[in-house]
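Quick one: the structure is below, and I'll ask about it shortly.
A single protein chain has been omitted from the complex, and every remaining protein chain is retained in its original position.
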Amino acid sequence: MADITIGDVERAVKTTATTVLRNEHYFSDLDGLAGDGDFGTSLATGFRVIDAELPGIDKSAIGAMLLKISMLVSKHVGGSSGPIWGTGFMKAAMVSKGKETVTLVELADMVNTAVEGIMARGGAQLGDKTLLDALIPVTEKLKAHAAAGTADLGLVLKECADEAENAIDATRGLVAHRGRASQVGDRSAGTPDPGIVAIATILQDWCTEFGVERTPTVPELLKQTV
Amino acid sequence: MADITIGDVERAVKTTATTVLRNEHYFSDLDGLAGDGDFGTSLATGFRVIDAELPGIDKSAIGAMLLKISMLVSKHVGGSSGPIWGTGFMKAAMVSKGKETVTLVELADMVNTAVEGIMARGGAQLGDKTLLDALIPVTEKLKAHAAAGTADLGLVLKECADEAENAIDATRGLVAHRGRASQVGDRSAGTPDPGIVAIATILQDWCTEFGVERTPTVPELLKQTV
Amino acid sequence: MKKFVNDPANFVPEFMKGVVLANPDLLEFVPEFQMIKRKDRPVADKVSVIQGSGSGHEPAHVMAVGPGMLDGACQGAVFAAPPVDACYETIKALASDAGVLVLVNNYQGDRMAWETAIELAEAEDIKVKSFIINDDVAVKDSLYTVGRRGVAGNFFVIKACGAAAAQGKSLDEILAIAEKVNNNVRTMGVALTSCIPPAKGTTIFDLGDDEMEVGVGIHGEPGRRREKIHPANQIVDELFDAVAQDIPYKSGDRVALMVNGLGGTPISELYVLYAHAHERCEQAGYTVVRNYVGEYCTSLEMAGASLTLLKLDSELEAYLAAPAEVAVRIF
Partner (left out) sequence: MKKFVNDPANFVPEFMKGVVLANPDLLEFVPEFQMIKRKDRPVADKVSVIQGSGSGHEPAHVMAVGPGMLDGACQGAVFAAPPVDACYETIKALASDAGVLVLVNNYQGDRMAWETAIELAEAEDIKVKSFIINDDVAVKDSLYTVGRRGVAGNFFVIKACGAAAAQGKSLDEILAIAEKVNNNVRTMGVALTSCIPPAKGTTIFDLGDDEMEVGVGIHGEPGRRREKIHPANQIVDELFDAVAQDIPYKSGDRVALMVNGLGGTPISELYVLYAHAHERCEQAGYTVVRNYVGEYCTSLEMAGASLTLLKLDSELEAYLAAPAEVAVRIF
């Protein structure tokens, strides 16, 4: 089974930046439905800097690179997204300290640690209609493949993207229990959570970037202009 | 030649009130073109009170009645219209003091005195694009008929209404030199002056009230909803 | 019409009632004449400074009543000068041995109402003088018009005259101060949207989605021209150049700089304008001694702003710095 290299992680980060910048307005519009319409801009502000600084960032190890990215998020990303994404990158950095490559088991641990950090930071659980509703199933899928020793990383990525995309429809009808959307009561029901849409979009774009064939079905992923 | 009775004057005032109240919004809209859009409301505020109080007003003489009306204008009409119309009624009252009827000569004197008072109050001249551009030709027409001893008061009224209506088109292209419209520079050219339209409308409605046949031709008089 | 109103015909007296309920110790309301006055004025040995104009320009004019500012003010309907009787009763209510100074903004309606009222008051031996404020540079002054309009510069005339009156200056001295302020103050404004007078229920003018009216009047009167909206700094440049070249102000001048919101513009945007206006003053060599950013003379909910420059000397600086209080407060 091939390991994940620091180059892979860099490509994933670069792709994430592209996804976020392309969808700046769309993500903000989604946030406007039950939130305050700033999600896209907040993320884009940070990823614009990350995109620009990525070539020069310390790439001696995955951990060092992710730590620097977490610092850029803490400095430039406002809103709830700042602490959430900043915590995520920071926790993933801690368990990949000094590593130039990681195994699928280690990757699953990185994502799992990030998810636990985000839960501790914001107090959200599965089912609260936040991006954790995408990230937790993705983590479970990763762990299962890691335990099974799946060799085809493309398959793993595709199935993770499936989990994230499924979360959009699975949570659409829910009432948000965390984040600003939770402060509008029942009126968040019926609108997709922008954080979940963002995670699903990023994973879909990773599929494309890493040559994994996958066709999205949920309207939020289909309607994005490339 | 029949004299003008206090009953005629009362009917004219009553008709004026009806005209002003019916056109409240239209006159304000006209004022909005180059002025500040309050002309109709300012006049209507006063004439609503006049309309209500007219039955109870002292009608021992034309002068007494007009003086009371001038006082109601001073109390209730704001904007430029307050001093202008208040001065007009007050001056007309001064030369009809103690009179229960007036001759055409006396009527011409009343209107002439009112016009002179308005000119002194606001400093406007013929051609400054104010209601004086309707009132001055009307006065001249009245004076001519008075001098000629015209017996047919209906004809006199009709020709006065003609003069007032003509003033709308004659002044439409002018740049206002007095009033708020004068403070917008060339941009008052091409819009009718609401004060002139009001005078022409009142005279047209007097024709109808006193059974004088007359068909208006200028769009501002035609388009009024009754 | 998206407004907080009950019956539009009662809009003005209702908001005046609110002002007086909010200032029970300071102010007294005479509904019959839509007049608000200081409870503790007139006093015999102090000049009373009063004003009266159309409403819709709040905090001008009735909300500018208070110690060191106006002693009383009446107002007409929205955008309409007060009836003559209201002006006359306001003079009478504030009449003092030291005299009454009426500060009139240069509109035909206000001028005629106050002239008539002053004639009536003088016939009763009340000592009263008036002064005409005309700071708007948007429309060229000319012998053939009523002249320039009075707009946000009015605040500075009130502030200086109010301070002088509080110090016990004579009617003639205060008149001279009014004249000095008016000679040294210039304003121009720009509108991004129209406003809706409650009784009219519709806009006064209509601007395209990408248009602004440069040199707009505070009653929605057309200005110098209609243009495409520009970036904020370019708008400031246009206003600043028009204002600064009018007197003209000179390098080395000490000035007061005001960015006045027309009613619907958030304070954040006013500070964007202020930042560049301040820079323009610095570049021109004017020292900004005092600044004013907020709403001083509005046009209901109109989105827009005006820029005012006042050239100072030590006398005016002291009057602007003197303590004052108005019906609208922060704390």
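When the chains are written out, they are named A, B and C in that same order, and each has its own residue count from 1.
As a working rule, a contact is a pair of C-beta atoms (placed from the backbone, for glycine too) under 8 Å apart; a residue touches a chain by one contact, two chains touch by 3 or more.
What you see is a predicted model, and the numbers here were worked out from it, not measured in a lab.
> Sort by label and list the shown chains the missing chain touches.
The chain that is not shown is in contact with A, C.
> Which of these, A:K68, A:K91 or A:R178, touches the one chain of the complex that we don't see?
From the options A:K68, A:K91 or A:R178, the contact with the absent chain belongs to A:R178.
> Can you work out which residue in C:A9, C:I126 or C:V328 touches the chain that's missing from view?
Reading the full complex, the residue touching the unseen chain is C:V328.
> From the list A:T45, A:N112, A:T139 or A:T201, pick the residue that touches the absent chain.
Only one of A:T45, A:N112, A:T139 or A:T201 touches the chain omitted from view, namely A:T45.
> From the list C:V30, C:I126 or C:A232, pick the residue that touches the absent chain.
C:A232
> When the complex is taken as a whole, what residues of chain C touch the one chain not shown?
2-7, 11-12, 14-19, 21-22, 55-56, 58-59, 63, 159, 192-193, 209, 212, 229, 231-233, 235, 263-275, 278-279, 291-295, 298, 300-301, 303, 305, 320, 324, 326, 328-331
> Since one chain has been left out of the picture, which residues of chain A touch it in the full complex?
25, 28-29, 32, 34-38, 41-42, 45, 73-84, 86-87, 121-122, 176-180, 182-185, 187
Quick note on the criterion: only the chains that are shown with their structure count from here on.
> What topology does the chain touch graph have (line, ring, star, complete, other)?
Looks like something else, not a line, ring, star or complete graph.
> Using mean C-alpha positions as chain centres, tell me how far chain B is from chain C in Å, no decimals.
The separation of the two C-alpha centroids amounts to 32 Å.
> Name the residues of chain C that each touch 2 or more other chains.
Answer for chain C, listing residues that touch two or more other chains: there are none.
> Which positions in chain A are in touch with at least two other chains?
Residue numbers touching two or more other chains: none in chain A.
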